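Below is a structure I'd like to ask you about.
Shown here: the complex without one of its protein chains, the others still in place.
Our next item is chain A:
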């Protein structure tokens, strides 16, 4: 079976349970003093990489976690290694990168590190763009399976992916190398155990400046402003089912 050298990109984002607040200058969302975590979809991609290794111990030879972001993204990479990634690479930058820029960085990492399978989250919960995996597949000219809910690696190195589509699911078969993006149903990510967290501190983590990758990462989009959505006012409560129906009629919904 073809050796699998997996790349798992992860992103440090505001924790999913935190309600984000727009900053006073309306230039973005307030991140100072806010709890940050690994993007939930990226936990699924790491989990899947580890499960692939558990199912095919000799086939998966290396799992590399990658992140592009501030120095603190090292914490996210340590989490990835505590879950089971072998090593990590950080492209350090203090500016927010757009998906196209990240895809170009990943394209370089795939070449430099000789990867043949990239598993990403289907979207990050901050930008909600849902683009990076597909862009990477396009840049590399590789097959892509997005919104995966099941991944099976077959004997001949073909990868069978069940993907979530509108109204149900479809099954695709990809040749390697390939790009897969994880949907929520793919798996249930494990918690990193304390011994594994300790071990992860000793695993190699390489830091490089984004500029060292020799990739054009300039922004194509200018953020004009960021605002809070118009608030909805709760309309109060009714006493019983009769009141519910009457109020819905008043509102023209029935």
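In this text, a residue touches a chain if its C-beta (ideal position, glycine included) is under 8 Å from a C-beta of that chain, and two chains touch if they have at least 3 such contacts; residues count from 1.
Note that in this section contacts and distances are computed from a predicted model.
S.K.: Of the candidate names "MIP18 family-like domain-containing protein", "Trafficking protein particle complex subunit 3 homolog", "Probable electron transfer flavoprotein subunit alpha" or "Translin", which one corresponds to the UniProt protein name of the undepicted chain?
M.R.: In UniProt, the chain excluded from the picture bears the name "Probable electron transfer flavoprotein subunit alpha".
S.K.: Taking the full complex into account, what residues of chain A touch the chain not shown?
M.R.: 14, 16, 19-20, 22, 29, 98-100, 103, 122-123, 125-139, 142-147, 149, 160, 164-175, 178, 183-185, 219-229, 232, 234-238, 240-245, 247-248, 251-254
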